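See below for the structure under consideration.
Selected chains from the complex are presented in situ; the others are not included.
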Amino acid sequence: MKPQYLWLALATFTISFNAQAQHQYPNTPPEVSPMPMKPEMTEIWEPEVPVVTPAKKLGDSPSDAIVLFDGSNLDQWVSQNDPTQPAPWKIVDNDHMEVVPGSGFIQTKMKFGDCQLHIEFSAPDKVESDGQGRGNSGVFFQKRYELQILDSFNNRTYSNGQAASIYKDHAPLVNAMRGPLEWNTYDVVYTAPRFKADGRLDAPARITVFHNGVLVQNNVTINGLTLYTGLHHYPEAHGDDVITLQDHGNKTQFRNIWVRKL
Amino acid sequence: MKPQYLWLALATFTISFNAQAQHQYPNTPPEVSPMPMKPEMTEIWEPEVPVVTPAKKLGDSPSDAIVLFDGSNLDQWVSQNDPTQPAPWKIVDNDHMEVVPGSGFIQTKMKFGDCQLHIEFSAPDKVESDGQGRGNSGVFFQKRYELQILDSFNNRTYSNGQAASIYKDHAPLVNAMRGPLEWNTYDVVYTAPRFKADGRLDAPARITVFHNGVLVQNNVTINGLTLYTGLHHYPEAHGDDVITLQDHGNKTQFRNIWVRKL
């Protein structure tokens, strides 16, 4: 076939097809390249996307999640003070766990890097103290970067230290805290920091957080190790590490914890 | 109390508090600067974080959301073919809306830029056709950038065209689609593209999507206007614009739609 006929055929095919697609993509602009493309050229078939069965209801885990706590036991957790020992917190009603003040942090047996985390928590049933002293706990990603837990319901403290803050780094966008007898959820997308082969920081960690379904951290950069005192920085390169829950002396409660590696 | 005593009190308090905090932040590294700081120096109190009352249950809207559809009426929507006309889709059981095939896209009356969107959808109850022909619809942000809706339950098509894809741009990370008689949710964080004063693109749009609670788009860059045919690009600068729902000829159903401006 002579080249000119080939082009004619292509042009015809394209024009009629576009006419059909017209009402579906009303803003289609003129082509930017000198030769028209065809719709199939921008279809990508491989790799095929893996199937995940989502949870039937909020809080339950999708099929590819690692369940860290479902109310029945603390088998996925150990004491941070002595990782050879069981997690020293208590299980209540085969439903949730509660911090045992003074017993220390607990941490997962498994290590994680980039992940999606779902966790539910409740402030202590009895409201005591105020500011940082009320219902204080926290989730540490890779043992180092804290998503703050606090009873921030009618409890003013510094903005970068209230519930859903990245502690002393980023205040949450809004305060979506429920009352002390209600359960709260955090749904988190965590991106671990990257380090070069020689140990220098390559890319800082980032985090997105929903608090009770409301966006409170929008892909913010985590500026370094969580510090009670001092300037943000990354003192050392590290790989995947445990997720930690903080004992800050308050009887914070937890349930429905699951994580998906990304 | 006179100022000098105030400082004394603070110093004392800080020292004792640090002692107490020791076991709480076990990885605290040596100071990086030549003069030690104090904990209060990294507290940021202003601005105060605004309070938002979260929804009581999944799907309901938080207190600062704009409700685009709650099952009762289509007052927030108009026809895209003729925005002076009401949205031509039907309401079913005072619960959800359904595409009327051939009636055209519908769009919001209000315009949006950066936003958090919650939307629920269901594939048509009767499973018909396959590939792109089964349960096809879509959500367009700013009238231009499509988050694909499709019945992707046991329905193979090109990966960058299945449910929860950014159409012809990004396949979803996983396929978390529910069966055709079940409701699906999309929870989206959308960041609009930025343009310079002279019209050039300054930063492309980005999007994060959860499908039934499972992360499927992780802050990906949207490479341009959604096109059925051709290369990704941003043909024109624009500001806030309507959210559009696509009539692709299938009786897709929608409910519980709300948006929060970011």
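Labels A and B are assigned to the chains in the order they are written; within every chain, residues are numbered from 1.
The rule is simple: a contact is a pair of C-beta atoms (placed from the backbone, for glycine too) under 8 Å apart; a residue touches a chain by one contact, two chains touch by 3 or more.
Please read all numbers here as calculations on a predicted model, not as lab measurements.
Can you report how many copies the full complex contains, not just the 2 shown in place?
Of the complex's copies, 2 are shown; altogether there are 4.
The criterion applied here is as follows: only the chains that are shown with their structure count from here on.
As a quick test, compute the distance in whole Å between the mean CA positions of chain A and chain B.
Spacing between the chain centres: roughly 15 Å.
Quick check on the complex: what are the chain A residues that touch chain B?
Result: residues 14, 17-18, 21, 23-29, 31-33, 36-39, 41-55, 57-58, 62, 64, 80-81, 104-105, 116, 118, 143-144, 156, 158-162, 168, 171-176, 178, 187, 189, 191, 206, 208, 210-215, 218-219, 225-231, 233, 235-236, 246-248, 260, 262 of chain A touch chain B.
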